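The complex appears here minus one protein chain, its other protein chains still in place.
Each chain carries a letter (A, B and C) given by its place in the written order, and its residues are counted from 1.
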Amino acid sequence: MQQKQVHYSDYLQLEKILDAQTLESDLLKQHAHDEMLFIVIHQAYELWFKQLLYEIDSVAAIMQKPAVNDNSPELQTVVHRLNRMVTILKVLVHQIDIMETMTPMDFLDFRDMLRPASGFQSWQFKLVEAKLGLKYQQRHGQEYYISQLRQEQIDIIRKVESEKSFIELLNAWLERMPFFEEAENWKNYKSVAGTPAAAAAMKNGPFWTDYRHIYSAGLAEAEQNNLQYFDQVFSDGPFSTGELVLASREGQGEARQLSPRACRAALFIMLYRGYPILQLPFQLLNSLLEIDEQLSTWRYRHMSMVHRMIGTRIGTGGSTGRDYLKGALDKHYIFVEIARLTSFLIERRKLPVLSPEMEKRLGFVG
Amino acid sequence: MQQKQVHYSDYLQLEKILDAQTLESDLLKQHAHDEMLFIVIHQAYELWFKQLLYEIDSVAAIMQKPAVNDNSPELQTVVHRLNRMVTILKVLVHQIDIMETMTPMDFLDFRDMLRPASGFQSWQFKLVEAKLGLKYQQRHGQEYYISQLRQEQIDIIRKVESEKSFIELLNAWLERMPFFEEAENWKNYKSVAGTPAAAAAMKNGPFWTDYRHIYSAGLAEAEQNNLQYFDQVFSDGPFSTGELVLASREGQGEARQLSPRACRAALFIMLYRGYPILQLPFQLLNSLLEIDEQLSTWRYRHMSMVHRMIGTRIGTGGSTGRDYLKGALDKHYIFVEIARLTSFLIERRKLPVLSPEMEKRLGFVG
Amino acid sequence: MQQKQVHYSDYLQLEKILDAQTLESDLLKQHAHDEMLFIVIHQAYELWFKQLLYEIDSVAAIMQKPAVNDNSPELQTVVHRLNRMVTILKVLVHQIDIMETMTPMDFLDFRDMLRPASGFQSWQFKLVEAKLGLKYQQRHGQEYYISQLRQEQIDIIRKVESEKSFIELLNAWLERMPFFEEAENWKNYKSVAGTPAAAAAMKNGPFWTDYRHIYSAGLAEAEQNNLQYFDQVFSDGPFSTGELVLASREGQGEARQLSPRACRAALFIMLYRGYPILQLPFQLLNSLLEIDEQLSTWRYRHMSMVHRMIGTRIGTGGSTGRDYLKGALDKHYIFVEIARLTSFLIERRKLPVLSPEMEKRLGFVG
Partner (left out) sequence: MQQKQVHYSDYLQLEKILDAQTLESDLLKQHAHDEMLFIVIHQAYELWFKQLLYEIDSVAAIMQKPAVNDNSPELQTVVHRLNRMVTILKVLVHQIDIMETMTPMDFLDFRDMLRPASGFQSWQFKLVEAKLGLKYQQRHGQEYYISQLRQEQIDIIRKVESEKSFIELLNAWLERMPFFEEAENWKNYKSVAGTPAAAAAMKNGPFWTDYRHIYSAGLAEAEQNNLQYFDQVFSDGPFSTGELVLASREGQGEARQLSPRACRAALFIMLYRGYPILQLPFQLLNSLLEIDEQLSTWRYRHMSMVHRMIGTRIGTGGSTGRDYLKGALDKHYIFVEIARLTSFLIERRKLPVLSPEMEKRLGFVG
């Protein structure tokens, strides 16, 4: 088969891409040099947002299978693409440096011509957040956010919010972790030789009972309230209804998105990450924390940049600019429940030793 | 003259530098691999803090001269070294990536062995902040901060706090800006041709009176309270006593460090930055904002990293870790009064036109 | 006047931007996941190339004025925009990290479908090089480069090559440097007190004669051939015809683009950069070196990436991939004549002291 000839310009549809910059200041016959930069950088952001959405969709498609086959490359693909998202986000953070080459005076030259357009109208960015797991109720400034979008864009986001988000797929995946049922009830692990304190803390009850004892024994006096928090995060019963509201880091209540069982599975992965079958799951959890951290750094630098650009004046979209962004900063963490599990780790040398049977289940045929 | 032979290892005193890593975990015969990284990265930070202090001292030495000669390279040197500080701070932010390769479990392997040492005991970093202009009263968690340091370190910092900080030198430099006295009272500027609104807003009173009119005319309804703020920042009188407490961005009162006159000079620099004599002053103000932004990004990423590393547990120094850092985040901006001036800019096309006499004073002999 | 309402999506023409990704692998019904990334990243590059071209055009427009007014903001604008180009180029280098998340196996999934498209067909990048000053004759692999482009694209680049490039405008600007005529012939400078060697080397002839003596006296034995090079670069006469071929760093002859007089002016700027009127010119020269360095880093990382992606196989465009890029690496430096001037600097303490009259010409009215 003779394949058709592909040319770079056609392939990339450059006539569209490079003909999509029309300066408002030119239309108004008051050419403002820096408006081109303003357009190009936002277009570059939107291109990358499209790529992020594409990657999220592809990993969600894998995660929503009834079972992710550990013997297939599927999980590897998920981790690889999440890491790519991290790499993209790092460049997006760096890109703010370019925006900062526009001085406030240069922005003023065309700023008023853009009203009421504003970056808040980037529905693609809101989709990224929604697909990962940010719910409408968790958003800062909900009414404002709605007021900024067109109905068709709101509809798209609403639809996504009503579907399974990545964090919900993650929850289901963690809950159905193979071998884990066993681990939970299993009583045949033993304490590490030579750490009498850990041994003393173990009662050889079910895994989590004993883990709680060891954890509790290691807490400083000022940290005892962490134990209550431990129970809240890991204990079934009242919490299994999914209605639990955790005390968030910011003192506000917040609905949990990961069940106690899923949290136990995630902590287990962190604790025993060295076993072959847990290596990719551990990388997956890490990638999610990286994504949150990069998104958060992006919001933070974006906020600083807006403050530097317009100070205490209101944004082109009518927002109070920096204040809106500041509100979002604390509330838009998506995988915060994973991040918090760090509080519940114990020293490796105190870890209950798994039985040979269990070890075998976590390993290769060899 | 025959110079002595210099050898790399001697010159860099590598026998000291490379023999300064003793792992607590080795002393306790429980080797924790990642402790080396922990030591090395902190030493690298302290080396760079030393360099930052060295640069601050050198620019302060220039700025505290009774007059900085505009026809000497002095101001160029100040800007160059401030920009170097920005470059260093960017690397320090990047360096957090290295710390993040240490997983929480790996940190737990030696974390308890370090108590009560903690990063809060970096008196060099506190010196950096103090030399730039952060006062003891502005610090978040003052008692805690004192409790962490040794008496001789507290003494050093106190001494620095009692001396002229960089921001105070900046204030004096802005206040004595040559030609500026004239600019303030001068009535011979004219409105830009073709902007009747600006012309109408001008009364041909003293410069700042008219500037206030133009600024006021450009404010949206929701921004009218900016005018009050304008008066607070730029008007002499009650404020000249230096006791003014401005409403800060965070709703808390804060003592001002720049006088109304210095603020007027800084805004004038931003507005007329194109004139030769204002080009370096404009770069200088920008460098300071960059320094604040990088320091702030560093604190933010540091905070995220600590949270990821220890979660809600308390730090080795006994702090609540992340919470302390979060408090510092909002309060430790040093050049916030410069940053805020952005709120008071007007469009270039509305700027009063300077008279030929004034223009001459701002230019080269040619 | 009621301004029209601007909406983000319309303003950015997102329906064009986000609808310009058609995967060849989808057309061939063999969906290759990573092809989307491949398209998006190239489109992002082309967007930024458009911005670079826009900035180059704007600074060239200033530089081609019969005289750049030192008392206007024009030169400040040139430096600012060149620095912006540096910032953009740094992000473009960083962006290669994203491309590297595509493994060679993932690229193979769609690589053959793209033939004969290739990155060499980016005529915008070639325009960037040409507008800055790269001539057709200096290009590596000239025939290959022609063979890859469409006639209309070749025509555009040829047209640009026939116009004044930035480096030619720079040459003219350096040649007409005000006050410089005087500096050249002026005999009233004096050697720095306390450096008898420098004093001895001076004959109080014309500036460059004496500078040559001081420079020569400071050369190590192994560096004596630098003096020949010095004469080649700075002496008029046979070289003023513009036909001089300098021995390049790579041993190949190369046509010079800066005249001896322009080179002398550039070196003078570097030596006396502290004087007010030379501060921006110095920043300008530095920005150009930064641009070359970033372009070169981009080429280098691009080359490494291609090698990692396709090894010794030939590119989709039929090139030998890495080898072509390697050839360009050494030859496509544009401001190499500026970079080389570094070889001719002398210690600040040996610099001839300018007379008060001269100093006045280089300073502010004050």
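Structural remarks
To be clear about the criterion, contacts are C-beta pairs under 8 Å (C-beta built on N, C-alpha and C of every residue); 3 or more make two chains touch, one makes a residue touch a chain.
Predicted model only: the values in this text are computed from it and were never measured.
Residue in contact with the omitted chain (choice from C:Ile157, C:Ala201 or C:Leu271): C:Leu271.
Check A:Ser58, A:Gln279 or A:Ser355 against the missing chain and you find that the one touching it is A:Gln279. Interface residues of chain B with the unshown chain, by the touch rule above, are 3, 5-9, 11-14, 16-22, 24, 33, 36-37, 39-40, 42-44, 46-48, 50-51, 54, 58, 80, 83-84, 87-88, 90-91, 94-95, 97-98, 101, 112-119, 121-124, 150, 153. Residue positions on chain A in contact with the hidden chain: 70-73, 76-77, 178, 273-277, 279-280, 359-361, 363-366, in rising order.
Remark: the residues of chain C touching the chain excluded from display are 30, 104-105, 108-109, 112, 220, 222-223, 226, 229, 249, 270-271, 273, 289, 293, 296-297, 300-301, 304, 307-314, 318, 322, 339-349.
In this text, only the chains that are shown with their structure count from here on.
Two copies of one chain, chain A and chain C, form a contact in which over half of the residue numbers belong to both partners. Two chains share more touching C-beta pairs than any other pair, namely A-C. Rounded to whole angstrom units, the spacing between the C-alpha centres of chain B and chain C is 33. Per-chain Cα centroids separate chain A from chain C by 40 Å.
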